[in-house]
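What you see is the complex with one protein chain gone and the rest in place.
Entry: chain A
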Amino acid sequence: MSSEPTEVHHAEGDHGDTMTRGRIIKVALILSAITCVEFFIALYMVPNGHMPINVANPVYIVLTLFKAFYIVAFFMHLKFEKVGLVYSILVPILFIIGLILVLTNESHHWITLRL
């Protein structure tokens, strides 16, 4: 994601830079590979005690975010859109992060309310 919304960037980057078949296959393989790593952790490493569950959970979330990046950037083509569009889609995601922070914090208080 480049942050220079100039005409130069437009002329050089956007038109030639798009999803070719080779790139589609590559992204598909990356997504499958990440999913396989998740399975490996869930089916082998955690049950056999190679990785505690409180380490595995953040790893799952990071891997999920990687997958989300590849889907949005390449399959949904957002990486190759104009920077204005990219920001108008990505910046509102801050609201979601805000809700995550507020509600995870809040939920820790619900525990005491329930007892």
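Note that a contact is a pair of C-beta atoms (placed from the backbone, for glycine too) under 8 Å apart; a residue touches a chain by one contact, two chains touch by 3 or more; residues count from 1.
We take it that contacts and distances are computed from a predicted model.
J.: Tell me the UniProt name of the left-out chain, picking from "Xanthine dehydrogenase family protein subunit M", "Proteasome subunit alpha", "Cytochrome oxidase subunit III" or "Oxidoreductase".
T.: Listed in its UniProt record, the absent chain's protein name reads "Cytochrome oxidase subunit III".
J.: What chain A residues would touch the chain not displayed?
T.: Its contact residues with the unshown chain are 5-7, 10, 14, 18-21, 24-25, 28, 31-32, 35, 38-39, 42-43, 47, 57, 60-61, 63-64, 67-68, 71-72, 74-77, 81-85, 88-89, 92-93, 95-96, 99-100, 103-104, 106-108, 110-111, 114.
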